[in-house]
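Read through the structure below, which is laid out as structure tokens, and then see the notes.
Excluded from the complex is one protein chain; the other protein chains are retained at their positions.
For reference, chains read A, B, C, D and E in written order, and residue numbers begin at 1 within each chain.
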Amino acid sequence: MTPYKKIEVITSAVELGTIEKKLHKAGITGYTIIRDVIGSGNRGRHAGDELTGVFTNVYVLIACPPSNLDKVVEAIRPIIKIHGGVCLVSDVQSLKS
Amino acid sequence: MTPYKKIEVITSAVELGTIEKKLHKAGITGYTIIRDVIGSGNRGRHAGDELTGVFTNVYVLIACPPSNLDKVVEAIRPIIKIHGGVCLVSDVQSLKS
Amino acid sequence: MTPYKKIEVITSAVELGTIEKKLHKAGITGYTIIRDVIGSGNRGRHAGDELTGVFTNVYVLIACPPSNLDKVVEAIRPIIKIHGGVCLVSDVQSLKS
Amino acid sequence: MSTDLLVANLLSPPILFFALGLLAVFLKSDLEIPQPIARFLSLYLLFAIGFHGGGELRHSSLEAHVVWTLLAAIFMASLVPLYTYYLARLKMDVYNAAAVAATYGSISAVTFITADSCLKAMDLPYGGHMVAAMALMESPAIIIGVVLARVYGKKKEDSEFQWQDVFKDAFLNGSVFLLMGSLVIGYITTDNGHQSLEVFSKDIFKGVLSFFLLDMGLVAARRFRDLKKLGWTPVFLGIGIPLISATIGLLICRLLNLSTGDSLMFIVLCASGSYIAVPAAMRLAVPEANPSLYVPMALAITFPFNILIGIPLYLKAIEWFK
Amino acid sequence: MSTDLLVANLLSPPILFFALGLLAVFLKSDLEIPQPIARFLSLYLLFAIGFHGGGELRHSSLEAHVVWTLLAAIFMASLVPLYTYYLARLKMDVYNAAAVAATYGSISAVTFITADSCLKAMDLPYGGHMVAAMALMESPAIIIGVVLARVYGKKKEDSEFQWQDVFKDAFLNGSVFLLMGSLVIGYITTDNGHQSLEVFSKDIFKGVLSFFLLDMGLVAARRFRDLKKLGWTPVFLGIGIPLISATIGLLICRLLNLSTGDSLMFIVLCASGSYIAVPAAMRLAVPEANPSLYVPMALAITFPFNILIGIPLYLKAIEWFK
Partner (left out) sequence: MSTDLLVANLLSPPILFFALGLLAVFLKSDLEIPQPIARFLSLYLLFAIGFHGGGELRHSSLEAHVVWTLLAAIFMASLVPLYTYYLARLKMDVYNAAAVAATYGSISAVTFITADSCLKAMDLPYGGHMVAAMALMESPAIIIGVVLARVYGKKKEDSEFQWQDVFKDAFLNGSVFLLMGSLVIGYITTDNGHQSLEVFSKDIFKGVLSFFLLDMGLVAARRFRDLKKLGWTPVFLGIGIPLISATIGLLICRLLNLSTGDSLMFIVLCASGSYIAVPAAMRLAVPEANPSLYVPMALAITFPFNILIGIPLYLKAIEWFK
């Protein structure tokens, strides 16, 4: 078991492409995406019923060594700033595969 | 980065309305919902194949300042007690947006 | 609130049956499954668009008392080893239901 | 003729696909109908049956026998849960008995639709008001089930419970609402409107039903597992209650002198149990009841019994009684 | 005749199912169309309308009035966002006004399709090139909206923004692409090809439309809530802008001497607002704008207005002006 950082990002689904692009640019290739997530936040309720991604969110989970944390956070920060949502960081132990 | 609490609730999908109502009553407006989650627990396997929400679960993630933790937990506790499921609390760092 | 361990497993969707079987064998009956999860890792991008489970992932969340952690991890380890994916362990507080 | 009937029913595509679904699970095939599709097919069936029922209602005058039939439907929807409760109570606690009562008091639209297919194959007509009867029979049992649970159950303070939620779940749940709405729309739209939906709502109907029953077979078979732990009680009740209700229903049909088609539909409504609207409502209003008991009873016992054996049996009984 | 028209429109199944969807939300029914289904139905509608448009284009020669109509379409798609911006700017900030401008400059395919259903019910033909006009009118307003936001908005450094993304979103988003593609395929495939898709793309069309409008009713009604907080501005703009655009559109139709069918389609394109392609593009390119403002305007005000009242109204105006 190795100490890892887990970063969870929840934001508007339309941002998924940007997030993936930025992660790749930052050299992060390990992440998991849950689509069709809904929720409520500062911008009201996102009910996922709009025939478009506009009111749907996406959840992205990134597990990385602590040394990569900053890179990930810097990639995500501007997106959250402009488009809203949350970014949560926590400590986990990763099973070395 | 600010210390936050993350509360994860997994329970029967039919309870989603109640959960949202209670969160709003407690003044909590930031949360994320993942629907069509399945699982297994004390009440057997919830396989999500029933044409109804009865055997499907819902996952709700609430990130809040530590001072709000009690409000959230008290809102969720009776639901878990009556309808089953789990409620997990952990420490995270939130990227101030 | 009781201290619990949270184990998160993300791997190929075709492994879901094996995971459930192994958990049951290990006596673990409480877990939650999120299907149709996509992602990227050592084996390239899993975009979930293959008409088959081959390029889709599954997310499994297991909350258990710390004493059960080893059993769970040993059940999951060979799967991650052969089929790829990640397994993350963290500390949580469980609301006793 | 009766074996012919049974065989013809068993060899119709919808029933065969239901059997295929059962078989898939028993052989552990990984065949699966995506859930959004299954939900859509079920909405489609409600839409189509309601729309046609409405269309036929337009061409039938509101005669006395229509009114009597509808009243009888409401009567049965209230009577069935009562005796079901006391029967179930012999073997179950209050909450489960109440949920079982609600289940059998309400109806199964897919059983109704399968009976419709069967009648169509034999060129036996039935009145559009039977669809209205179906819509009327969905909800009362839910209310009665909740009343039973609260009257006989432990008194407890729970600020959660609200009657208005129960009524909303009973009368405004998606399936009741869509069925009722489509019935009304079928009634008020123009002939032109009916023509323009002919292919969508009629010609592909039986194909959609076949596909849906394939899914029902899968789902029903998966629920057998739940039953294994529960012994023979659910099996006896799951066949016994429909037979009792069918018998009472048959008597009422004779009393009202209904046509063969109307009679079959009426009996099928009495004898079928709900596995969509009722479980969702009970899970909320009577959380103490175990859905792994009452859902499989309706879905894995009563539903297959009704569509495989019940429908031809009821038809034969109707003719025999004439 | 005009009341007849209004009533005939209101009693057609698609409109009635739209109303049923609205009602479901107002009564708090839990009726829900699974989202993958709703998306599929909308893809189907684009596919079918495009394919048929293409088929009809093959049989019409590329005459001058076709070219003129297409040019007029592009002209209106560029003009509407301009005056809409200045109108909206009276009550909103730059970003929201730009998003509203893009919304009303672009078009709503479902409004177009509902108008098509309405014309079919009256045996009034329209040219296949109107589908091409629709495809051409989807994108320009998106570009114009983004330009307005960037010209009038706060200058800021953002390395994120790229014009090529905006163009991609405008011209290659799924709905524009499928519509265009189906149009081209309908144009180049053989008569045989058209025949083999007849039932799928034509006979079940109105049924699918009815189901889709049921979902639109649900979605539109849910968006009313967003509007409540915003006062009367969205309501006035959501009806006023379409009326202005329809008037200008009508003048152009007279100028070009279009047939009744072509005129209705042209006006409907001018008067409708986009709630699929535009919001997705604006959310990315003008994140400062609030989608809970411009989406509900198009979806919960303009769309119902157009299909319930607008279409018969525009038809009457066309005939009156003849």
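A few points about this structure:
Please note the rule applied: contacts are C-beta pairs under 8 Å (C-beta built on N, C-alpha and C of every residue); 3 or more make two chains touch, one makes a residue touch a chain.
As the structure is a prediction and not an experimental result, all values here were calculated from the model.
The missing chain, though absent from the view, touches C, D, E when the full complex is examined.
For the options D:Val66, D:Ile113 or D:Val199, the residue in contact with the chain missing from this view is D:Val199. Set against the missing chain, the residues E:Leu79, E:Leu178 or E:Leu258 yield one that touches it, E:Leu178. Residue D:Ala121 is the one among D:Leu62, D:Ala121, D:Val151 or D:Leu255 that touches the chain missing from this view. Listed by residue number, the positions of chain D touching the unshown chain are 8, 11-13, 16-17, 20, 23-24, 27-37, 117, 121, 199, 203-204, 206-208, 210-211. Residue positions on chain E in contact with the hidden chain: 34-37, 39-40, 43-44, 47, 51, 168, 172-174, 177-178, 181-182, 185, 188-190, 192-193, 196-201, 203-204, in rising order. For chain C, the residues in touch with the chain missing from this view are 12, 14-15, 18, 36, 43-44, 47-55, 78, 82-83.
Here is the rule we go by: only the chains that are shown with their structure count from here on.
With centres defined by CA atoms alone, the chain at the far end from chain C is E. When every chain is reduced to the mean of its CA atoms, the largest separation from chain A belongs to D.
Between chain C and chain E, the centres computed from C-alpha atoms are 45 Å apart. Averaged Cα coordinates give chain A a centre that lies 33 Å from the centre of chain E. Across the assembly, chain B contributes 34, 36, 90 as residues in contact with two or more other chains. In chain E, the residues touching two or more other chains are 35.
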